[in-house]
Every structure is written in structure tokens, then in C-alpha cells.
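Below are the C-alpha cells for one structure; questions will follow.
Note that one protein chain is taken out, while the other chains of the complex remain in position.
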Amino acid sequence: MTALEHATEVVDPVPGTGAPHLPEQPDSGPEFVQLLTPEGERVEHPDYAIDVTDEELRSLYRDLALVRRWDVEATALQRQGELGIWASLLGQEAAQVGAGRALAPDDMAFPTYREHGVAWTRGVDPLHVMSLFRGNDMGGWDPVATGVNLYTVVIGAQTLHATGYAMGLQRDGADAAALAFLGDGATSQGEVNEALIWAASLSAPVVFFCQNNQYAISVPIERQSRVPLYQRASGFGFPGVRVDGNDVLAVLAVTRAALARAREGSGPTFIEAFTYRMGAHTTSDDPTRYRMASELEEWKLRDPIARLKAHLARAGIADAAFFDAVDAEGDELAVRIRTGTLEMTDPAGTEIFDHVYAEQTPDLERQRAEFVAYHASFEGEK
Amino acid sequence: MTALEHATEVVDPVPGTGAPHLPEQPDSGPEFVQLLTPEGERVEHPDYAIDVTDEELRSLYRDLALVRRWDVEATALQRQGELGIWASLLGQEAAQVGAGRALAPDDMAFPTYREHGVAWTRGVDPLHVMSLFRGNDMGGWDPVATGVNLYTVVIGAQTLHATGYAMGLQRDGADAAALAFLGDGATSQGEVNEALIWAASLSAPVVFFCQNNQYAISVPIERQSRVPLYQRASGFGFPGVRVDGNDVLAVLAVTRAALARAREGSGPTFIEAFTYRMGAHTTSDDPTRYRMASELEEWKLRDPIARLKAHLARAGIADAAFFDAVDAEGDELAVRIRTGTLEMTDPAGTEIFDHVYAEQTPDLERQRAEFVAYHASFEGEK
Amino acid sequence: MTTLTLGKALNMGLRKAMEDDPKVVLMGEDIGKLGGVFRITDGLQKDFGEDRVVDTPLAEAGILGTAVGLAMRGYRPVCEIQFDGFVFPAYNQIVTQVAKIHARSRGRLPMPIVIRIPFGGGIGAVEHHSESPEAYFAHTAGLKVVAVATPADAYFGIQQAIASPDPIVFLEPKRRYWEKADVDTDATPDPLFRSRVLRAGDDLTLLAYGPMVKTALQAATAAEDEGRSIEVVDLRTLSPLDLDAVYESVRRTGRCVVVHEAPTTLGLGAEIAARVTETCFHSLEAPVLRVGGYDTPYPPSKLEEDYLPDLDRVLDAVDRSMGF
Partner (left out) sequence: MTTLTLGKALNMGLRKAMEDDPKVVLMGEDIGKLGGVFRITDGLQKDFGEDRVVDTPLAEAGILGTAVGLAMRGYRPVCEIQFDGFVFPAYNQIVTQVAKIHARSRGRLPMPIVIRIPFGGGIGAVEHHSESPEAYFAHTAGLKVVAVATPADAYFGIQQAIASPDPIVFLEPKRRYWEKADVDTDATPDPLFRSRVLRAGDDLTLLAYGPMVKTALQAATAAEDEGRSIEVVDLRTLSPLDLDAVYESVRRTGRCVVVHEAPTTLGLGAEIAARVTETCFHSLEAPVLRVGGYDTPYPPSKLEEDYLPDLDRVLDAVDRSMGF
């Protein structure tokens, strides 16, 4: 037997069989970090301890519940024609809130287009996210002030930005790190792999946070990788870890440790948050075409919010009044989001020209002037 | 201690220290496949046995010696202004001949710009390689007839071609595999990593043969990877193996096994052939700017040809008459290459237009006609 | 004669091409079970299997790079790029490999690869989903570039492109996917690399392609009300350009306007203006005018109506041309 026969164990060794997609669902073992079971029971992990106060636990619950409420409202607004599209985070609240809450003030997050939960934990105004999906702008928040980069739609491109930002932190001697978000599908992009290579080569203080939500639109994870994604990292020379992405405590603990490691100068970490996209890819998508309803049902049993709620209730950390208050706050938030969205004024046409360059060009100045004159020529007609 | 602290051991943990480059030089252990020591002694490897006849051994020696002679002649021709540039294979003969000789007739090789040794083993006429470096064409051989794709200069691009070709073999039910060559520097290209991903995902019959010659022009391997390159593969879900690239027997054995595995339908393998670029990157390069002479001296002790010669002589497989005959054959080859190169006729100007498309366009037909008419207008003047 | 949407016509054309030639392989993201985000490949994986309709990993360079290898092995890959703005990760493979391998190999390695790209704006989408990258490809020697505007051209054009021995960037006007027209699937189609006069006229020659063809026709109709007779040409092929009919037309009309969504600077209009001027210099009564997108990134969707050439902007250019 040659060394080549010691092939790594793969998820689905038969290519192209078209077998029904059954994401493997690890729920224990040291390779899978979990601190809160789907039933809401606290468990320990040999490598990850976490000290959280009751106050913190309630506040984590509040974040999870509010971002879900936001998501529901946004989906409704899209259905009513008030948004062009919406990318739902349903099911991924724990991964996003856990990762977002792990960030220190000086850290910088580099989201994809789905990290509303991260944006929320950093204080980004939800309306600044809504304006993007409404088509008013490409994200209304200030990336520098909030520590959240604007959403990046081209899959994976932001992982290199995060790595370069981390190189900047390094040069500044800053006690901070960059947190790059990416999806399971994104791991197949060349640029993402280059980001891993650069981060390793330059020992950059960046953490790659991959939400493996099992799908890239319709394509199941098995098409991107036959082995668990977190294993990718070791071949590049840095640690990878798989965490229960529906367990906000585990995500918080693992991400905190990785960010601390990065800030200390020990280089990058790759985190695979094992989770599930409970909704459609976006409001334009129809998941019934490519996945079975039963799969969703199974994952509902692992709901990230239900499990924290069960824990809080069972451990007496929160009572019905608390949950009612959070619900009420959610409804207020929803109203604010709805009203704010409906009240948004459309951008001025001249916006097209005004931010292309820091130093405006004569060409664009002329095109802008022509645009203004052209539109003025219709004024009388209205 | 968290799991993150179990970081993989890295080659050079201190970034940017600018320490003198000392490539690590493994020469034993199960992670490094070697069948012939630098001193020319046959050793066994637990996973790789090889049965070679004396005849085969002599013929391997002949290949090594002849490609080196070719390389010397080409370098000289470049110095004399007869080639635009030459990319020397000096020091990498065993890696290339070993890999090339492992190929079965129906297999297809996808070289970079340096695999003259592979081309040689497949019967490509050296003059068809010389014409490229002379600037007559972009490779004069027939890739289909020889089973050697044309050289690809854009780093790494050919690894995807090889993977796609392997997908074709799969669809054809062919008992064949693709062999993709790449350098250590190339492993940093996104496209190369995509090739690994595709090969794994589609279980394509392709073998990636990486000649780690320690440098990408001036940049040492540590900049590309902090961990041995062969380890990259396992994170993608298939085996990686490191072989002594200066040991033609080990390279032959490992590549044969990997190709057999691919043909059997067991998917890709990544081979790291640990070797050294004993010459300059190309004739345009000046390695004294970035590496120490002592390094080269050390590697000379591992010379791929000397070790096989020592083995053949010591084991009585070849005598002085044999070595003299090979030398003489080399000199004849050199004469043929020199004469053939000098006798090449320059390509006709209309070649610019004639192969852009399979179906010529009216635009180019017109440009071609204008070109011909324009040049005809000077005829009288000469 | 069947009534088909442009999207359905493409779907049927792809099916026909796959039936006709077992070497045709479709590759792309989400083109299998989902049938593509625009459903252009709907049902094809079910009927032709996963080896011929490949849901690829999420990597566009990978799609084009493996297509090169498949082509070397005798296959005819048809690659779907999900949206115009996502073709750029594949740009290196397209420009340095797909476009060059025929020349590099002096014809020994044909590259019959079709790159399908839904292009253009007007669908209310987010960034990168509404772009018009055709000039990047038309400037690249070794590629051919076509843009279809009607269901019939879609149905036949995709088959002709697949049958062609050269690499073709096949541009589909995504906002017209749902528009219907009669298609005679038994007709003999026009050649792929030929422009087509859609409407005769004497006062001005109006050129468009892809999504702007409909706009150009509407403009011609509107201009008729003002007593102006506009000749409308659907360019159809962007590389090579087929301008003989255009030259003939401009020699009669003396005026020419080109419309496209892509940014005006170095858009197709620039090349056409240069060629028409060079060829018809003495016939021109006005410079060739261009109506294109502004030289800015494609704006957020609330601004796309302001950005995109429309009926009024075309008519405005017609007025300006007539005013010379």
C-alpha cells in the first residue's frame, strides 16, 4: 500500500451520483465546539471555556431576537415591493451575533451581503442597511466609524481586503484585528485562497469566519469541498476550528480566542461556523427546487434562538417578563425599520456623478452638467 | 490552552525578519520519499517500491544527461543572441524526467515554461521548444500528437486546463490521466487553488506535480508558504506527498502511483518534488542579488545526475564506455540543436493574422490584405 | 411558429444543441437543479444528467479554465456566468487563455467555448448585477462577441454560437428575458456574425444591440410622429463588427447615432464612430453621436432610470444630430 492510499476521508466519495443532499450534522466531539446544546443545556469544551454574566446572556438573547425581527420585517417589506431584494439571515443569527460580539472596538469587520447580525452588534443603523437593499445606495453607514466595512457582493473579494487591513494594523502596531466573513461557497474562489496564503505568509492579524450554511444558493457544500471546511486552514499553515454556528456562546468563545490570538501577533485562524440557511438564498430564490422540506425541519430543532431561550428560562436567568419585553422591543424596532424605509427619499440623480472620484474629472463634470441641463429641459413639461 | 494554540509548525515564524534564506533540506523520514540517496545508494521507502531493470536505469540516466546537455546548449545560444531568453532546468532534471517517464501514452502533460525534460521524455523535438524561445512561435510541437500541452507562461493557468482535460477523460471513460506541472510560486495563485478544489470536487483524474525549486524568481518559498507545500492538499481532501525531486527513481515511483490512482478513479494527488533551481530563473535573471553562493554549493552535493551515475557505476550497471557514449550522444544532440536553431527561418509576417480564429473574420482578412499591400509597397525600395 | 420568451428560446436552443451534439457540456453556478437564477437551463440537468449540466464550484476562473481543458479534449463547453459583474474573476482565463490558445497553437487547439453572460441593467438589482462589459471582450483579439435582442435570435444564435469553432462571448439582455415573440424554429436563421436592418429610414441611421434594440425601435416610431424617418440596425455581432449595411445606410442618411448601456468612453460606440467616420467621411452631415451610460459605475437601482439610455435620450441625440 502506498502513502497515496491513505486518502483523507471524504464527505461523498461518489461524484455525480445526484444523491439527495444530507448535510452531515456533527453535534459532539472535540472537533466541534459546542457550549450550548440544541436543547439549551450548557456543556463544556476542553479547549474553550467562557465566562458570561447573566446580564450578558440576556443581552445576547436580545440581539438574536432583534436581528431576527429585523429580518422578518425586511422580508415583508421586500414582498411588498419596498426593497429590491433581501438576503435573509434566518438561522444564522447566532453565528453573526456571536462573531460580532467577539469584536473589540478597534477591530474591523468585513462582511459579505448577509451579515446584518454583525452590523447590528456594531451599532450600524438597520436603516443604513435597508437603504442598500432598497436601491438608494450601496450601504449608508460609515465603515470607519462603525468598524464594519460596506457589504461586498463579489464573492470573497473582501477576504483580501481584510487581510490587507490586517497588514495595516500590523504596521501601525495596533492592538486590533480584522474579521473577514465568508460563506461556504466563497471558499472555492481563488481570491479567498489567496487571502489565506497572504494571511499565513505575512502572519497578519485576521480571522476568517466562514458561515457554512450548507448552500451556495442551490449548490450544496459537497460541491465545494469533500472534507470539512475548517480543515482547509492547516494546509496553509494556520489553525482551523469548527464551531456550532447555532450556538452563540460557542461562536463567541471561539471567535474571541481567535481574535485575541491575532492581536497577540500569532497570526490568522479559520473558523467554520456550522449552521444552516433556514430561509431562501434571497427573496428572489426558490429553495423548494433544490432542497427537501425535511431538511429544514431537522434544522429547526437546532434553532439558535430557541436554544438560548430554553437555557435562559431553565436556568432562571430570564423570566417571561424579560422575553415579553424583548418581543415588544422587537416590534418597536420593526415599526422603526418599516417607517424609516418607507420615508426614505430617493437619491438625487446627480449622485451618479458625485462620488466616482475623490478629485472630480473634467469629463464627469461635463457629463454631470449635461445631465442637469437635460433634466432641466423637461421641467416645463411636468 | 485553546485548540487555536495547537498551531501547525511553521517554517519561519517571524515575519519580515529578513533572515538569510536557508531552505530546509529534508533527506529522510516517511514524509519524504527517497529511493536513491545523494551518494547514489538505493534505499527503500515503506510506501513506495519500484522495480526497474538495469536497462531502464541506464535509459533514465541517458535522459537526464541529454536534457542537461540540451539546457547547456540553449543557455549558450541565448548568450550568443540566438534565443530571446532561456528558462534553464538545471538541477531539476530528475524531477522532470521522473515525472515524464511516469506518464502512459494516453496521459497528457500540462507544463509550465520550464519542463523541457518532460517534453523530451514525450518525444517533443527540442527544436520545437527552441523555436519558442527564439521568438518564432509559441511552441512548435503538436500538443495532441505528443501528449504535451504547449507551454503556459501565465503562472498556474494550466492547472485548471489539466483539471478540465481530466474531466473530459472522465466523461470519455478513458484509462488516462492529466499531469499538471507547477512551481512553488504558483501555489499562491488563486487559479491553482481553484484547480485543487475542482479536482477534489469532481474527483478528476489529475495529478498536480509541483517542483518546489525553492524560489519564484527571487522570492524564497517561505513567502509562499510557512508549511511544506505537500500539506496543502489534505485540506482540499486529497493526498499530498513530498518526494526527493533530485531522485529520479523516487519521482518516477511516486508519480506512477499517483497517476495510477487517478486512472483508477480515486481522484487527484498533489506531489511536491523537493528540488533546487541550480541556475538563474532565466537568462535575464541575476541570482547573486538574492541568494548566497553557499546554498548552491550545498545543493550541488545533491545533484540529480551525479547520484544516478554513482549508483550505476557502483552497482556495475553501467561502465565508462556507457557514460562516454551518452556524452557523445549529448554532443551530437547539442550540434543538432545548435544547427537547427541557427537554420530556422523567420516566420512570415502574415502569421500574425492566420491563426487568431478558426474561422477568419472579415476584419482580420482586411487587415491582413492591408498588411500585405503595405509591405509590397516597399518591395521596390529594397 | 411558437410564441416564446427570450429566456425560453435560449432554453430550447440549448436543449437542441445538446441533442444535436453529445459533446456539448453546460457549466455554471446553480444551473442544475435550480436551472440557473434566470431558469435558462431549466430541466436540462434532469434530462441530460450531471455530466452534461455541471453545477460547478463557486469559482468563475475555474469554470473557464476547466472549459479550456474540456475543449482540448473535444468537448464544447457552454459556460454560464451568473451575472455580468461576476465575469471578472474569470477574466485572466478568458483574455490570456481562451482568447489566445488558438493562435498560440497555430490552430492545433480550437477553443469552441461559449461564454453566456446575462448583461445590462434595468432590473432593479444590487451592485454588479446590471453591467455591460462587452467592450472589454470586443477589444480582446481571439474572442468573438455577439448580443441577441429577440427570441428568434436567441434560439438560433445560441445554437450557432455553440457550433462555432471559436470562443464566443454570448450576451443575453437580461431585462428582455421575459419578453415574447413568435419564433419559427424551422426557419433558416441569418448568419451569426451579421448585423440586420430592422427598419428602413432615410434621415438617420440608429444602431443598437441587445437590450437597446427595443429602445431604438421605440425611438424610431416616436420620431416618425415628428416626421423623421429613422433606419434602425441591430448590430448583433460586436466582434467582428459587421458594418457594411451601416456604411451603406449612413451614405444615404448622412447621420448616425449609436446606443448602448455601457459607459460611453471606449464603449462600442467609440469604435463604430471611428469606423463609420473613416469609411463614410464625405457622406456625413453630422458627427456620429453616442448615447451610452455615463462614465461612472452602474448606480444604485433607484438611479438606474437616470443612468440608462432611454427613449428620450435617444431622441435627444437624434435632434442633436439633425441640428448639425
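We call the chains A, B and C, going by the order they appear; numbering starts again at 1 in every chain.
Going forward, a residue touches a chain if its C-beta (ideal position, glycine included) is under 8 Å from a C-beta of that chain, and two chains touch if they have at least 3 such contacts.
This is a predicted model, so every value here is computed, not measured.
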Neighbouring displayed chains - absent chain, whole complex: A, B, C
Identified contact with the non-displayed chain, of B:V52, B:V72, B:V154 or B:V227: B:V154
Selected residue (touches chain absent from view) among C:F38, C:Y75, C:F119 or C:Y136: C:Y136
Chain B residues that touch the omitted chain in the full complex: 16, 18, 84-85, 113, 132-138, 153-155, 185-186, 188-191, 216-219, 223-224, 284-286, 289-290, 346-347, 349, 351-353, 356, 363-364, 367, 371, 374-375, 378
Touch residues of chain A, complete complex, unshown partner: 108, 137-139, 142-144, 149-150, 152, 154, 157, 159-172, 178, 190-191, 194-195, 197-198, 201, 351, 354-359, 361-364
Sites on chain C contacted by the missing partner chain, in the whole complex: 85, 88-89, 91-92, 95-96, 99-100, 103-104, 127-128, 135-136, 138-139, 141-142, 239, 241, 262-263, 265-271, 273-274, 277-278, 281, 286-290, 294-297, 324
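The definition used in the following text is that only the chains that are shown with their structure count from here on.
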Interchain centroid distance [CA atoms averaged], chain B/chain C, Å: 41
Residues of chain C whose C-beta touches two or more other chains: 51, 56-57, 59, 61-62, 89
Sites on chain B at which at least two other chains make contact: 190-191, 194, 197, 201-202
